[in-house]
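Only one protein chain is missing; all other protein chains are in place.
Moving on, here comes chain A:
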Amino acid sequence: MNGDKVLDAKGLSCPMPVVRAKKAMDELKSGQVLELHTTDSGATNDIPAWAKTAGHLVKEQSEENGVYKFWIQKG
């Protein structure tokens, strides 16, 4: 899956992944997809929780070698 924008939040700790994701989302239009990469192990719960509250949709997520990737569609 390809995102309209890729956000590299690797190495950042809570709350920075969601803060950066929010800022990146502000620059997208509704329906566009943000691809987020993070190494924060809380992200598997955190990013979906953030997306739900902020009104976005997690289309897909994966984990490989400690890097968590999310494809989030702007609501």
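Brief remarks on what is shown
To be clear about the criterion, a residue touches a chain if its C-beta (ideal position, glycine included) is under 8 Å from a C-beta of that chain, and two chains touch if they have at least 3 such contacts; residues count from 1.
One rule holds for everything that comes next: contacts and distances are computed from a predicted model.
When the listed names "Potassium-transporting ATPase KdpC subunit", "Transport permease protein", "Peroxiredoxin family protein" or "Ion-translocating oxidoreductase complex subunit B" are checked against UniProt, the chain not shown comes out as "Peroxiredoxin family protein". Where chain A meets the omitted chain, the residues involved are 11-16, 18-19, 21-22, 50, 53-55, 75.
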